[in-house]
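Excluded from the complex is one protein chain; the other protein chains are retained at their positions.
The first chain written gets the first letter, and so on, giving A and B; residue counts start at 1 in each chain.
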C-alpha cells in the first residue's frame, strides 16, 4: 500500500510527477479518478483550507468526501496497543481504520501533536496507526509534517521562479503568542532541499532548531540533489540575497510540554517578524506562508499586502496539488 | 462585483425577477448554473433551514457546498484592520476571503450581532469585510438583516394574496426570554414597504423601535413604491383589518449590551404573544414567522396549528427563493 504520509518517501522525480498533474489540473484538466469512490477526512484539529480543498478536490474528481471529527461528532479513539480501554476512548484505531477502509477508498488524517511530550509526538502515532491498519491509502493532512502544503508551496515556487535548483531559500522562524507545531517548518526543509535549493534556516537560538530527523533528511537531500543547507541566527545574513522567504512560528523542542519557561524565551524574539525592511535585503524575494497567519505578529500588513506576497497563490495550489497527488496515488498503487 | 447583502441594493423589479425565478424553480424548473462550481457556507451561528436549503439548493443547481464554522471546525477570524493579532484570532478576514475566493464561486455568511454594542454591530463588519476582500459574490445568510428570508416571505405573500400592493401588513414585536437579533424585523420592513404594502410596526414602547437606518429606508420605499408606514403601540389598532401578521421578537436597541435592565422591561410585554383572539381582529389574515419559534411564547399553539399559519410554506420557499437569487446573481455579474 502506497501512502502519502511524508514526501521523504518519494524522490524528486515522483513529486514532480504530482506537480505536473497539479499544473494540468490548474490549467483545466478534468479527471474522474474518484468516480464512485469516497474519501474519509478525519480532523482531530481545525481547518479552513485543508477541509475546503479536500472536499472540493474530491468532488471535482468525481468522488464524495465525508468529514469526521473524532472526539466531537465521532467517537474518541485509542491508539495504544494491548491496554485495557478504561479511559475516555470508545473505539480503537484498529477497528476505525479497518471499518473506514470498507467504506472509503482514501483515508486522510489531520492530527497535530499534543504538545506535551515530543518523544511521544514525534512518533506520529495517529497517522502511523491508521496506515498500519487501513487497507486503503492514507494521506497526511498535517501531523508533524505537512506534505500537501509542500506540494502547493513547490508548485508556487516553480510558477514564480522557474527551476528552483540553486535558488536561495530562507525559512525564517517568527514569533507567535502560542507554541506552534513544527510541521510546516519541517516540511519547508524537506521540500526545498529535495529540489536542490540553497536553504537557510533562520531561528533565534539553537533551542529553536528543528528535530534532528528532519535536519538529517535535509542534509541527505543536499547530498543527493545538490543545493546546500545552513543554519543561522543572524537575521541580516539570512535575508541577504534570498529568492524565497518562507515564514513559520514554532515552539522550542527542548522545552516541549514546559511551555511557561519557553514563552519567556520566545517573547524576546518578537523582532523576527517579517517586515518590509528585512524583505528589502533580499533579491526581490517572494514571500509566503502556509496560512493562517497573525498579521503584525508573524508578518506586517505591508508584507502581506505586497505584490511579492504569494501566500494566496500557494493556498490556491492546495486544491490543484492535492488533486495531482490523489491522481498519482490512485494510478500507482 | 454584485453581492446579495441587503435587498436595499435592489429595486422592486429586480427582486421580482428573483421571485419569478423562485416560482419557476418551485414549479420544477431545473438549472445547472452551479455546475462545476462550489459555494462556501460560513456559519458563525447555528442554523437548520438556512444550512439545509443552501446545501440542497447548491446541489440542485449542480454545485457543491462546503460548510465552515469559524472558531469551531475552522480557525477564529480577525476583522479589524491594522492591529497586532495577539488575541485569539488566528487568521485575518483578508486572507480568508481571498483564499475562499480561489476555491469557491460564492461565499455565504451567517454572522449575528455580538449583542454588546449596537454601534459596532450595526456596521455589519463581518459580511462587509468579506464583501470587501472577496473576489466572488457574497451572500447574506442573516447578519443584521436577513434578505433570503425576505424573498421567501414575499414569495409566500404573493402566493397567498396575489399582488401585495396596498395590502395591510402588520409586523408585531413579541416576547422572548432572550434579547434577539433585529435582523428579520428590519428585513420585514424592507421587503413589505418595497412592495408597496400598508405597513404597521407594532412594538411595546418607543424603546423597541428598530434602527433608524431601516425606518428611513421604509419611508423612502413608501415614497417610491406607494403604500404607507406607521408605528403603533396599540395592539387592537394594529391587528384591525390586517391581511398579513408577521411576528418577531427583538431586544431594545437603547439597552443594547445592558440586557439586565432591558429584560425587566421586556418581561412586562409577554401579552404581545400572537393568539387566536388577536388574529380574530384581522381581515382573515395569514400569519407567519421566520422560524425557529418558541410556541406559547411568541405565538400560541392555536395560531401555529391554524390553517392561516403560513410559516411552513414560507420556510419551504427558502429553498426556491435562494435558488432564484443565486441564478439571478450569477447571470447578472
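Things to note:
Convention: a contact is a pair of C-beta atoms (placed from the backbone, for glycine too) under 8 Å apart; a residue touches a chain by one contact, two chains touch by 3 or more.
Please read all numbers here as calculations on a predicted model, not as lab measurements.
Among B:21, B:293 or B:310, the one in contact with the hidden chain is B:293. Residues 43, 46-49, 51-53, 55-56, 59-60, 67, 69, 177, 291-297, 301, 304-305, 311-312, 315-316, 319 are the ones on subunit B that touch the missing chain.
Interface residues of subunit A with the unshown chain, by the touch rule above, are 36, 38, 40, 64, 66, 68, 70, 72-75, 78, 81-86, 89-92, 94-96, 98-100, 102-104.
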